[in-house]
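One protein chain omitted, others in place.
We just call them A and B in the order they show up, numbering each chain from 1.
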Amino acid sequence: MASVRMLFEKPWLWSFVGALLVWAATVSFTGGYGAGGMVTAALSLAVFTVIVGVGQMFVITLGPGNVDLSLPANIGLASAVAMKVMGGSDSMILVGLLAALACGAAIGAINYLLIWALRIPPIIATLSASFIIQSVDISYGRGLQIKPPPGFADFTNWQVLGIPALAILTVLFTIGAALALQRMIYGRSVLAIGQNIRAAWLAGVHVGRIRFLTYTLCGALGGIDGALLAGYFRGANVDIGNEYLLASIAVVVIGGTSVAGGKANVPGVWGAGLFLVLLLTMLNTFGVSAGVRLVLTGLIIVGVITAAGGEKAVR
Amino acid sequence: MTAIVPGTVPKSSPRGSGARARMLRSLLPALSLALVLIAIAWLNPRAISYFGFNLMLNLAIPIALATIAQMFVIAGNELDLSIGTFVGFVGCVTATWLRDAPLIGVAVLLGSIGVYALLGALIHLRNLPSIVVTLGMSFVWQGLAILILPKPGGKAPDWLLAIMSFKPPYIPFPILAALIIAAVVHFGLMRTSYGVILRGSGGNAAALRRAGWSLLRTKIVLFALTGLFGVLSGMALIGITTSADANIGNGYTLLSIAGVILGGGEFVGGRVSPIGAVIGALTLALAASPLLTFMHIPPDWQVAANGAILIIVLAARVLISRRER
Partner (left out) sequence: MLQAIADIVRLDGAEKHFGAVRALNGVDFHVGAGECVGLVGHNGAGKSTLMHMVAGTLRPDGGQIAVRGNAEASYSVARALELGIRCVFQELSLCPNLSVAENTRINHPALAGFGWRRKAADLIQTKLDEIFPDHGISADDVAGDLSIGRRQMVEVARAFTLTREPLHLVILDEPTSSLDAHTAGQLLAFVRRFVTSGGSCILISHVLGEVLQNADRIVVMRDGKVVAADAAGAFDRDKLVAAMGGAEGHQKAAAETTKTEVGALRVRARPARQQDGKELVARAGEIIGLAGLAGHGQTDLLLAIFSAASRAKAGVEVTAPVALVAGDRQADGIFAQWSIAQNIGIRSLQRLRNGLLISPQREAEFADFWKKKIGIRTPDMNNNIFSLSGGNQQKALFARALGSDAEIVLMDDPMRGVDIGTKLEVYDLVREEAAKGRTFLWYTTETEELDNCDQVYVFKNGRIVANLGRDELTEEKIIQSSFGDAA
């Protein structure tokens, strides 16, 4: 009884329950065939959504109107930067990763600079920035067919006992993010700002500094995600980040983070990431077409937000 | 009334500096369009011709219609992240059912406007963030589009092709259409008595409720109008491209938001301008391709031009309001 009540009090658990149900349905459909492989595949794909999802979560938690629309462009550019810096050489992997990280962080910082200097809503600032980044990427990455260094490609695809190494690292990272959110001054400040920016200011929170940090952090995560994606899919590409705009917002919302701000949930991002990937797998297994898959995904997002409902408008 | 010398008697000046700043700001969209046009004329005088405009403004009509659609939700302090995929969905319906089974096609399109109206009601009644709801809907529209037209193809109905390739004397069709769109929407939203209520719902919803108006109704009407203009945009687009593709409208979400902002609209407070929105859409359409080709800017940077124009215009706005303060 108590556990049932806990389930209702912690809506993010639903995303894990959903993921589990979807997995069970698929496994029963295939008669148990590929149950483990499915989990492995889901984990390795969910990683990329979770990394940007965590960044987006911190941004969205800053309160109504805060969202980073430049993530796809950011991911695209960072993947190209990483591949170019690595130049196919194993010795440059770390440098390339750092370059991608720096590239993403710079984009995040520019985003906040636009928000602050032009006093425009984050949505339009990150949108304008994404237009420009996209062009930089197209121009920079033109004809760029650089493969990742073999070591890097192997690393991103490396599995330990059927569990992708990247997933293990991401779990560690999300534990860190959860600690930062709940137990560090930074996270507390983000939550305070998201609940009531004026009250946060009056309670002595450094509002400007925290918002700057958050956008930079989100950008940096986008950058690292770009590099990892390029490694996993063996090559950078301008469109590599396209699906992560909607996906990053979707996992945040499904994961139980409040779009009204001030309430965030890190494990929920994992649950939602797995749920979305497994849902895709299930619909594929059932032989459902891409169209139906998209429709169902959309309806689930609308359904989840309607059920959560009753919160202040996001803007 | 005595003439007021600017800057001397601020206390008795009937319309404060706010009005001057607002006027300057409302001129900005036209100014940026003029600048883009001058640049084109300077780089390639031949482009300023009947034929040139027809070519350069090829896609301006659907972009303008999508921008107007976005403007309606923004007038009510909401945002539609699904307008792009919705335009794509409408395009697919237009290139298939509307040609093969017009009755079903019309019913589906009307039904989709009804879905928009329902979304407005849902957002109001459950107090939902429109960004997330429309984000979800963007998947739905895209999925439906793929279901209707799994591979690029289809064909626009002949009557639609005829309309979109209409060649009026003297004035290029895209310009004529833009004028008509701007005039009609301006009249509807800025001049009619219910248009006032629609804009008021974005300006001060509490005051409106206190005066006895239904905010549920205003939201439904605004969303239905967005759906209507989204349908028009999708149809116009297919009339130009002649065939459809499920992803054809994807870029329109961001373009339409940019167009509204470029046209002097604001995200909150019900401050929108249909004329400005159409001008903003034209500017984006012009700046996007031909201008940059003339300027020997590689096509890679054309998207950046949109971003740069947005940032420059927004920066100009900030400068204006700073100086006027």
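As a working rule, contacts are C-beta pairs under 8 Å (C-beta built on N, C-alpha and C of every residue); 3 or more make two chains touch, one makes a residue touch a chain.
Values in this document were obtained by computation on a predicted structure and should not be read as measured data.
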Absent-chain contact - pick from B:I163, B:V196 or B:I240
B:V196
Which one touches the absent chain: A:L94, A:A117 or A:M184?
A:M184
Residue, one of A:T40, A:Q195, A:S289 or A:T306, that touches the chain absent here
A:Q195
For review purposes, identify every residue of chain A that touches the missing chain, sorted by number.
179, 183-185, 188, 191-192, 195-196, 198-200, 202-205, 262-263
Just the residue numbers, please: which parts of chain B touch the chain that's not shown?
1, 12, 14-16, 18-19, 22, 191, 193-194, 196-197, 199-200, 202-204, 206-208, 210-213, 269-271
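As a convention for this text, only the chains that are shown with their structure count from here on.
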Nearest whole angstrom, what separates the Cα centre of chain A from the Cα centre of chain B?
30
Per the contact definition, I'd like the list of chain A residues that touch chain B in the complex.
64-65, 67, 69, 114, 117-121, 123-124, 127-132, 134-136, 138-139, 142, 246, 249-250, 253, 259-260, 289-302, 305-306, 309-315
Using the touch definition up top, name the residues of chain B that touch chain A in the complex.
77-79, 122, 126-133, 135-148, 150, 254, 257-258, 261, 267-268, 298, 300-308, 310-311, 314-315, 317-318
